[in-house]
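Missing here is one protein chain; the remaining ones are kept as they sit in the complex.
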Amino acid sequence: MTVLSVEHLRIALPPGADRSHALYDLSLQLSRGECLCVVGESGSGKSMLAKALLRQLPPPLTVESGRLVFRDEDLATHSESAMRQLRGRDISMVFQEPMSALNPLLRVGEQIDETLRAHGQTSSRSRRQRVVDLLGYVGLPDPERLRLAYPFELSGGQRQRVVIAMALAFDPALLIADEPTSALDVTTQAQILDLLRKIQQDKGMALLFITHDFAVVEAIADRVLVLQKGHVVEQGSAGQVLREPQAAYTRQLLAAVAAQPLAPRTAVDGAVVLRAEQLSKVFSTRAGWWARRTTRALDAVALQLRAGETLGIVGESGSGKSTLGRCLVRLLRADSGKIQWLGQDVAGLPEGRLRPLRSEVQMIFQDPFASLNPRQTVGRIIMTGLLVQGRSRADAERRARELLELVGLPATAFERYPHEFSGGQRQRIGIARALAVEPKVLIADECVSALDALIQVQILELLESLQRRLKLSIVFITHDLRVAARLCDRIAVMQNGRVVEQGETARLFADARHPYTRALLQCVPATAALELDQL
Amino acid sequence: MGVFRGFIRQPAALLGALFLLLLTVLALAAPWLTHSSPWEMNTQPMLAPFQDRAHWLGSDLLGRDLGSGLLYGARVSLAVGALASLATLLVGLLVGALAGYFGGWLDGVLMRVAEFFQIIPQLVLAVILVAVLEPSLGTIVLAIALVAWPAVARLVRSEFLSLRQREFVQAAQVLGQSPLGIITEQILPNALAPLLVVMTFVMATAILTEAALAFLGLGDPEAMSWGYMINASRGLLRDAWWMSFLPGLAIVLCVLAVNRVGEGLRVAFEPGRSQ
Partner (left out) sequence: MNGALYLGGRLLKALLMVVAVLVLSFLLIHLAPGDPALLLAGEAGVDDVQFIEQLRQSMGLDKPLLQQLLIYLGHVAQMDLGYSYRNQTAVWSLIAERLPATLALMGSAFVLSSVLGVSLGVLAAQARQRRHWLDGLISHGALLLYAMPPFWLAMLMILLFSVSLDWLPAFGMETVGQDFSWLDRLQHLLLPCLSLSVLFLALYIHLTRAAVLDALGQEYVRTAHAKGLHPRRVLYVHVLRNALLPVVTFAGLQLGQLASGALLVEVVYSWPGIGRLMYDALAQRDYGVLMGGFLVISILVVGFNVLTDVICRFLDPRIGAGGQG
């Protein structure tokens, strides 16, 4: 039985946007109990579909033509109050950021309660019971007590469960989920996906799942629809699209998320360029008046990096990987332990003695939008390190122009400002800045996490080629095991401040020993990992 | 340069800036524009505007020319506005930078002090200060700076705190830039925009505070101030309302102009707008 039918939907964009329509001629069908994944990069228009269905397009955008048919009724014929009745009751939505989807000042139970009240449930006792039932159904512990909690008292995964409970209040026929797991850890994401699958099976609910992540598609989709810049590029069953994609774009996307190494791995046996031993760091923050909350960010971490090698550091949020990166580059002082840059002890060096050595180890940062000074030209940004070292202006300028070419940016970029460039291009600028001082070691802290899949591949390929040409050694920090597999010779897995396992990439994928590593591997899409076995 | 272009493209801001420029020129040229000192009682009292060629804005209770009063009053308002803003900037910048860059207990103490000065009634404190130290241009500027610095310090501190964590500042640290270099090259240019905007607020408040002090009789005794003029004509509201109206109007226009300039700067500084 068809629950949703979208016919030739066109959504116009206001003049001045980068294209004429958010969606050109989108058609899809969704049956009861079926899950359709809408896949696309950012800017593909996938979120607009969800908003159009609920008639919540932001004002300048309008539905130009096409039909939205829900349960055999054309939604265009519904009045606003009729739509309001549908929302939250027959069609529900789950958004991406659970922290911001919940009102921080209201108790969690009350936010579910108001949905019930809005759709006609008058008895407060039955409402309360329903809230408790819903919270229990989505797997939250102690629902009686939890319904009195405020959002900030819950973890990200718990909040998302609350949002899902809210959406399920009236057993909707259609659930629209817009990137509901993108802000969560991989392991939490797996749990939420399990929950959604269970709900689907129990209630026969139709699920429209919007995502950019093929791991998710693999886990949950029955059918897949691929969007590129507002155009439907491909549509079909999950098995068919994932294993035998017809469109070139789909093939590109799938190739981008493969865990295949970019270049054949060569043996590494150079000297040790970076070493850490017994590295520990504890953060203590104020909690209330007298109490102090201590977090053990790093717990006796030991690792080493050889010349020409790429070492991956993989962990979820809270694992300590970012702290490790910052300690290695001496942005933070570790509490105890040794750090050696090219054989020299630097952990305890005062800043003044450290400064002349800094050119040996450089960092590439995560956020392409925050890592460049918005008030300086690109050329000036790249020249910063050289000028600090005392090189002449002319000299620094010449070198900066060379670097622009090296990282694949046009020469005209020199006089332009960061805001004129895209995320991927800004990362290139960041790489050029780091390379200006000719470091031996690069620490890349989640430097591709904020980029779309196809751009990610470009940056990874750039790093790989730069490594070969300039004989760099790289520490690659990421939360995504699959990305690490593309670039890294060895991988160290971190959890709660400790390195739980490390070893060569291929070996890790084939035969992981630690249960946490195995849990992480579970979340890498099977199609991606397939390639790795064939090494 | 992009900022400049972004600024002049806004009509209200441009108008405000031109007005202030014009007023400054007029104020500086006051001795040549009017041939009488504003204190000189050189004409028939209570003259209405547009009656006498030589005193086209009329005269007050004691026969003092209102036009020259307004011009000389502009000197006081603009001078106090500028000087008090500068003094506030210096104190606020110092305190805010110290608190923001070093953090820890120093930050806590400085911020509690700032909060204290923001909570207590500011004008009342200024009144007491000027009264106790005897009114003069210096004491007025001092009093205004003493009550206005917390707003600037808070802003500078929050800018420092947020910018210090920003990745481009960290990148500069990793590249080996010295703390002074980081402050001047990375932090200050980015803190400049909100700082300038707050400064226009401070200037507007300074003008209003000076007027209030003069109104209460605490103005510089040698300088004719708009606030003083309003007070002097208070009793004549019924018969000669323009005597109080004109100086007040001058204050309103001044404050509006400063405010619009601030708003224009805020918009012009937004990255991406200046192209």
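Just a few scattered comments:
Order of writing sets the labels: A and B. Residues in every chain begin at 1.
As a working rule, a residue touches a chain if its C-beta (ideal position, glycine included) is under 8 Å from a C-beta of that chain, and two chains touch if they have at least 3 such contacts.
Since we're looking at a predicted model, the values are computed, not measured.
Among A:12, A:28, A:69 or A:118, the one in contact with the hidden chain is A:118. Within the full complex, the residue among B:57, B:84 or B:127 touching the omitted chain is B:127. From the set A:74, A:153, A:345 or A:511, the residue in touch with the chain omitted from the display is A:153, counting the whole complex.
By the touch rule set out above, subunit B reaches the unshown chain at residues 116, 118-125, 127-129, 131-134, 204, 208, 211-212, 215-218, 227, 230, 234, 237-238, 241, 244-245, 247-248, 251-252, 255-256, 259.
Even with one chain removed from view, subunit A keeps its contact list with that chain: residues 54, 56, 84-89, 92-93, 95, 97, 100-106, 114-115, 118-119, 150, 152-153, 163, 166, 287-289, 293.
What we mean here is this: only the chains that are shown with their structure count from here on.
Taking each chain's centre as the mean of its C-alpha atoms, subunit A lies 48 Å from subunit B.
Against subunit A, the residues of subunit B that register as touching in their complex are 166-168, 170-178, 181, 185-186, 189-190, 271-272, 275. Interface of subunit A with subunit B (complex): residues 329-331, 355-356, 358-359, 361-363, 365-367, 370-376, 381, 384-385, 388-389, 417, 419-420, 430, 433-434, 437.
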